[in-house]
Every structure is written in structure tokens, then in C-alpha cells.
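Have a look at this one before I ask anything.
One protein chain is absent from this view; the other protein chains keep their places.
A and B are the chain letters, set down in written order, and residue numbers restart from 1 in every chain.
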Amino acid sequence: MTSIATDLPVARESRLPNWLPRVGVGRLLAHLALLFLVVVWTLPIAGLLVSSFRDPDQLAVSGWWTALTAGRVQEAARLPRATEQAEEAGRFVIRGNLLGANTDRQIATFGPTNATLRANEPGATVAMPAGGEITVEADGAYLWTSPTAFTHTTGPRIYYVAEIPPQFTLENYFTVLTTNGIGRSFINSLTVALPATIISVVVAAFAAYALAWMRFPGRTLLVVAVVGLIVVPLQLALIPVLRLYNNVAGLFGVDGKGYFGVWLAHTGFGIPLTVYLLRNYMAGLPREIMESARIDGASHFQIFVTLVLPLSIPAVASISIFQFLWIWNDLLVALVFLGAQDDQVVLTGRLINLLGAYGDRWELLTAGAFVSITVPLIVFFSLQRYFVRGLLAGSVK
Amino acid sequence: MSSVKIRNLYKRYGKVEVLRDVNLDIHSGEFVVFVGPSGCGKSTLLRCISGLETVSEGTIEIDGRVVNDVAPSKRGIAMVFQSYALYPHMTVFKNMAYGLKLMGLPKETIAAKVREAAEKLQLTAYLDRLPKALSGGQRQRVAIGRAIVRDPKVFLFDEPLSNLDAALRVQMRIEISQLKEQLTSTTMIYVTHDQVEAMTMADRIVVLKDGVVQQVGSPMELYDHPQSLFVAGFIGSPKMNFLSGQFADPFKAHTVGIRAEHLDIAPADGAWSGRVIYSENLGSDSFVYVDVGAPEPIIVRQPGKAAHHAGDVVGLAPKVHELHRFDADGRPMMH
Partner (left out) sequence: MIGQVLYAASMVAFAVALLFGYFWGANWLLDRMLATTPAMAGEAITRRDSLRTRIRPWIFLAPTLFFLAVFLIYPIIETFRLSLFDRLGQNFIWFANYSWAWNDATFRQSAFNNLAWLIVVPALSTGFGLLIAVLADRLWWGGLAKTLVFMPMAISFVGAAVIWRFVYAYRGPDMAQIGILNAFVTWLGYPPQVWLQIPLVNSFLLMVILVWIQTGFAMVILSAALRGIPQETIEAARIDGAGEVRIFFTIMIPQIATTILVVWTTITIHVLKVFDIVYAMTNGENQTQVLGNLMYRWTFIAGDSGRGATIAIVILLAVTPIMIWNIRRARAAEGTG
């Protein structure tokens, strides 16, 4: 980190070209080290993003970092049986396309055996072991002709190297959003996260004000309890709360799993931290403003609504963002308190299901994962300032 | 008629006694200043009167009604805070209208009252501004305006000028004094640690120390007849010179006090003599610091430029009538 540029003799420095900033070895190392770290940190997301737009066939056979170059695959296609032959001008003919009808792929080389697959360029004519000779064009169309009738019962193979031009598509997104239920889950996630965020922040704001500015017996004890409960692991609450839900729901003859329960659960699990952060902020507001309002005749409720809330908007914003992201990203609470049916599974849960069902269909997984992180990323990039502020408020006190 | 009456007031935080047996009568329309060093309890006393602090013992009456348990907003008081305590997200108009709105007054009445107060304080042009767009002096005026519109019986000021720079402080001091002339029937209680503010503004001064009232009186009474060493030392600038032991013996007192302006430099004979260690020229007059062998140098005020320089040996002659004699307990002795 230390810059040795200042230690260099002036004469040497003057030999440097003008456009080169005065960079010492240490500084250069710092640039390189940070660049390396940033690349390591970003590559995984870059891979996800690139892959989600790639053609599924390409994605399965080549690394995402090759996405912009044409890929090459070795493949083999089986030619039709003799029954497909036609007689044209005294010769027996079998026609077709190795690559199928609609494709951007191109034949790079081909051959009748695995050993000769790189031997012939497109357009060349090659003798077939099964008889006759075959011509394969770059677009995959082939013409197999023979002076005598074909008699083979199983079609022989043609081996080839196909070139796949880089291909990008939105189809993966279309597929996951519609047929794989990601779209549905996106809305489910919103249904969970928005009300839960609003409820917890409003409830916490009132409590935070009471703990910051109202006098009542047991206040210190309550603050201490809130601080202590911040770290209670979620796992602890799962069984008792689920049982409680089932009992209460049983009384009304409804299902214990549903959105209402999840809102309450998220609010409950998040409330100590939310209250604590908001209280810290509100306690930092100038005391004389509250006193002035009291002399003006404002009740605590009026002080809260007309003064403290407007003045706490920065804190409320950052805490809301936090709470929202936390709920949006949660898996465990949703897994336990929501049903498995289509209209309740949230994005994280749906992704887990995709992972289980299509562990190797990366086009679906990457597109699905990217849908699930779009909202957090949008929130993150547009509100980064509040996000950082919220983090700082929570930790450095 | 007495406007604020305080009887046997105690205020404790846990075991700490912040105010001890305070008794005070403040008359209607009077301008009273609470003064004392920081931590003396003057602000706490003001906050007890305002109702922002509860009292531990004793009673506070405002206009003949005991207000110990009455909410601050129902005591008929208004308060100007040290930090102005303006509501930062409200315009000047809304700041002044806030309390009136809470009283449930009709819109037109509120607007009329706010305009009237703004007129008085030359704030009319700023009514739509937010506090952050105002200068320090303007903010102070808004704070005062916010208090005026409430038509308080008692006006409380908690060190309102200490956030202002020196020049502005003098100007605001004059403005508050003028305000006092206009609001003849309003009682004003003003807290400060600055005895110059106390001397220039007060009808009566209450000097506090360690939660106990030391002396109550008009500025001149306090200046001329301090009832204790503490008051004698606290009121007046520069601080009164104190001499004890061998220096006080000729005057048959434990300690004598003499103000800088009541000492003459006499070339040869004087009550005390010593060496000039330093002299300060202020232009209109000058201060000469003389080491007579006492723990602290004696300060002498001289008109015009100082005629003496460090190293000169001088005699000091007190004006005997202005000499304050104190006994061993710090109580004044009769002349």
C-alpha cells in the first residue's frame, strides 16, 4: 500500500511518459489486488446472468465465459433405413438434414466414422461403408446416393463437428416465469413481503418512540429484553409457533398455514431488531424539540405523528428496505408457515424445488435465480445509500 | 400580585439533590434572571416551573394555582430553548402555528396571531422558509415568536443567546429587552450563566449555587451589597479582588473584597504594595495586574492607557467606602 513513487529520484521520474500517472509499485499492487478480489466477487453473478440468456443447448455443453465465441460440439446422427430411399433418374437416393430443420448450427467437418469426423469439409463427397456415397452441406443437408438399391436395416451413423453460433434468448425467462411457476411465486413473494414489512415497521416505530421518549415503569427492562431477543435463533420459534397456529386455526376450522400467519411470524421474528434500530435513531433526535412540542400542548401521539415520524424518515426507509429484503430472501419461515400449493410457494421455495427437480437444467435454474434476485438488486442499486446507512445504524453504536 | 410562587422546592435525581429548599416570589410583569455557574440548578429550576421536570418536594404556584401536577401546556407558560428547538421540517409559519393548532383555534385566528407576531419580530418575509434557511438571529426570533403567539402568562428563556456569536448576542439582548417593554403584563424568567446578561436585562437577579438560592435582588443591590463571598465574586467583571490574612487584618475582617474600579494606584503609600506583572490595554481603559504577595494578583482598572508596566513597584489604595468586608463564614460585615 505504501507508495514508493515519492522516493524515486527526479531524473528517473521525468523519463516516464506524461500520460502515465505517478504509480508506484505498491500502488500498482493495490490496484491489482483489489481488481482480483472484485473479479472473484463478481464472476459468480456474471456467470448466472450470462447463462440465463444463453441457448439451453449451448449452455449444457460450453462454459458461460465462451458465450460470445462460436461453440463446437461433436455429435453423431443416424441416417434413415433403406425403406426411406427414393429412385431418381436411375439412382437410389436418401435425403435429409443432420441438424434438423430449424437451426443456426453449421457443420464444420464430418465423416462416416468417429475417427474420420474431422476429415471432410462440408460439400465433400465421401464413400459410405454401407454402400454408396454421401455429400453433406454446411447447413446439415445431406444427399446419400447409390447406383444400387439400399438394403440396410439399421441406419448407419454420420459423425460430425457442429459449430454453434453464439445465441442469446429470452426463452429461458419465458419458460420459468410461465411453466415453472416462477412468475406465480414472484407475486407470492410480494404478497408475503410487502404487508409483513409494513406491519413490522409501523408496529416497531410506535414501540421505538415509547422506548425512546416516554416515561413509564419497566422501560429499561424492556429495552434490555429487546436487545437480548435480537439474537434468538429463528429455529427456536418454529415448533411452538406452528403448533400455536394449528391450534388457533383449528378453533376457526381453517388451515394454519397461510399468508396471515407468515406476516405475523416475520413481524414477530424481526421486531426486536427493528425496534432497537428505530429506537436508537429516535433517541438521537434533539430533546428540546420534543419538550417544545409538549409545551405547545402536543400529546405523545401528536408528537410522534407530526414530529418524530417525519424526522425519522431516513431511518424508517433504511429499516424498511432491510426488513423487506430479509423477508424476500427468507426460506425457512416460508417453508414452515406457508403451504406447498402453487398459490403460496415463494420464490426461494420454488427455486429449491427447481433445484431438486431439474438439478442440471441450468437454463431454468439461472433464469429462475436471476428473477428471484432482481428485486433485491434493484432495491440495492437504487437505494444503496439507505441500505448502507441501515447497516451502519445496526452495528456501530 | 405574585405571578410565580415557589415554596420549599426540592428536586432530586436518585440521591443527588439538584435543588434544595428553593423559595421564590416572582411578581407579575417582572423580568427575573436566574444566574449561576454551570451545574448550579438554574436550568432545572426553570424546567420545574415549565413542568418538563416534576418536583420532588414543595410547591410551585402560577397565578395562584398550584401547578405541580399540571401538564406543561396548561400552565400558561411559553419557553424559548437554547437550541431554539424549531421543528426542522416545518416552515416558520407552521412552527409558530403548531401550538395554536393544537389548541384547536380556527384557521383565521391562527393566521392573524402568527402574522401579528411575525410583524413584531420582523419575520414576515420569512414565513414560508424552513428553519435551515434562516440565520442564527432569525431562528432565535422564530423561537421567540412561537412563544409569543401562545400569549403566555410566564415567558421562560433557557440560555437563549448562548448559541449566538458575540455581536448578535448584544443585538438580541436589546431585542429581548424591547420585547419586555412591549409585554408589560408578562412575567419573564431568564436563565443564563453570563452575569453580564443578568446585569443588563434583569429587574431582579436570582443567584444560585449548588442548588441553593444565594441571593435575590436587583442588579445594583447585588453589585453593591453582595450577601456572600460567592455573590460578590460572581457578579461584576472583572471578578472582585479578594484578600485575606495579613492583607485583611488592617480592616478587621477575615476577607476583604474590592472591585478593580475601586482601587487607585498610589505611587508611595497605599494599603498594599506590589510589583506590576502585566497590564492590559483595552483602549477606553486598562487593567493592571499587581502581585502583592497574595495567592492571586490584584486587578486594578485605570481609565485610558496603562501608565504602568511590568516590573514597576506600585502602591494600591482602595476607596474605603467601596470596600467589602467578610467574616470567616463568607458573610458580609456591617460597615
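Assume a contact is a pair of C-beta atoms (placed from the backbone, for glycine too) under 8 Å apart; a residue touches a chain by one contact, two chains touch by 3 or more.
What you see is a predicted model; the values in this text were computed from it and never measured.
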> Hey, which of A:Ala127, A:Ala149 or A:Ile187 is the one touching the hidden chain?
Replying inline: A:Ile187
>> Using the document's definition of touch, tell me which of A:Leu222, A:Ala249 or A:Ala317 contacts the absent chain.
In response: A:Leu222
> Of A:Ala124, A:Ile198 or A:Ala317, which one is in contact with the hidden chain?
Replying inline: A:Ile198
>> I need the residue numbers on subunit B that touch the omitted chain, in ascending order.
In response: 65, 69-71, 74
>> Could you pull out which residues of subunit A are in touch with the chain that's been left out?
In response: 1-2, 27, 30-31, 33-34, 37-38, 41-45, 47-48, 51, 59-65, 183-184, 187-188, 190-191, 194-195, 198-199, 202-204, 206-207, 209-211, 214-216, 219-220, 222-241, 243-244, 259, 263-265, 267-269, 271-272, 275, 283, 299-301, 304, 325, 328-332, 335-336, 343, 347-348, 351-352, 355, 362, 365-366, 368-369, 372-373, 376-377, 379-381, 384, 387-388, 391-392, 395-397
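Everything that follows uses one rule, which is that only the chains that are shown with their structure count from here on.
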>> Please tell me the distance, in whole Å, between the geometric centres of subunit A and subunit B computed from their C-alpha atoms.
In response: 67
> For subunit B, which residues are in contact with subunit A within the complex?
Replying inline: 50-52, 71-74, 77-79, 81-89, 98-99, 102-103, 146, 150
> What residues on subunit A touch subunit B, complex-wise?
Replying inline: 286, 288-289, 291-298, 302, 306-307, 310-311
